[in-house]
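Let me begin by handing over the structure; questions about it come next.
Not every chain of the complex is shown here; the ones you see sit where they belong.
Chain nomenclature is as follows: A and B, assigned in order of appearance, with residue numbering initiated at 1 for each chain independently.
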């Protein structure tokens, strides 16, 4: 039996001394870069421009990289007042601060998408992975309706340490890719489609039911999450 | 303006004289073979063995072919008391009476399925199409996780006048097939899978969202409906 003399109260006291900063509306987790290898990422949705700007300013004071997702240009306007070297990627709707000087050290991440309409999500994944020290190769509009477009790039996929496969509608791309390559495939369903696509649920369900092993799935339109996980895998992969 | 002297009542009187037989629990539509080119098909689910036997006996008295779907062996036991030349296809769970003597005259129907577990549905489709005067070629276990298995049979698919593509799980097969061939594809989702397959809903939604044009979908596990429609198409197709 595991038994300890320490009470819960004293253990909580220890944890109470870990580093974070309380802005009232947000508690910034400066310790996360140590635990996770990358600073806290800000989800822009549901935050006011002022809140995003204040959070970004504080994070930029502690870290050499800042990433804010799902923001419109007006939020970026507020952010760059206090973080002048912030950049905005309009298609991917990301704010990025990147003060790194070293070259990327991780393995290669391949980002595929099925159709042109999936590009914003694919770019969100690709930019995230690049910010996490991984070189990225993009293969866009390689959906299964024209299989030779996908098959033509398979040899290039062999070099990838992890693969992000983005698709809406029936979401078949990850299954087909997963059957052809040996790298882990992170599948991203998108809300591209209409009617019975149910805003991406159809693609999500299809990907969860993939008959190809080696495929896992993130939330609909979550390019960030896929790029993050793909980079976690690729930066640890042996050459 | 379209206007008629005939009242609704008299029009209904005309329709009241069309041929059907009222067994109390069922009204047999003997006219259907004329309207649709194939006699009424009996859905076995929810009927007692006695009801199925009585219906089969009456239909067999009027037509050279009878088809009963979704029946267990005990129903067949009841049926063959009154229809001695009825046969039971266990895997497809069909009862078939077939007194035709002529060779099939329709175009070729190709029936594909993604995995071994989809065979019962695929056989239901194939047997139905054969009963409707179409020769059938079967291509089973050609799912997208091992794409070369499917690509190997594509040349043979070129000869088909219509294609039935059966798949469970992520239901990607019809999209891939639809991108490769020029014949109409009837997609059949199956309930093969578990968890987020939601008893076939995932495959159904995927097929409805196919990015390949020329694909239409029938109900989950409805091999009969797909075989019927494929045969309607193939028997009319020019050589």
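Keep this in mind: contacts are C-beta pairs under 8 Å (C-beta built on N, C-alpha and C of every residue); 3 or more make two chains touch, one makes a residue touch a chain.
Bear in mind the structure is a predicted one, so any value in this text is a computation, not a measurement.
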item: With 2 copies placed, total copies in this complex; value: 8
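As a working rule, only the chains that are shown with their structure count from here on.
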item: Copy-to-copy rotation for chain A and chain B - C-alpha atoms, rounded to a multiple of 5°; value: 180
item: Complex interface listing, chain B residues touching chain A; value: 114-115, 143-147, 169-172, 175-176, 178-180, 193, 195-198, 201-203, 205-212
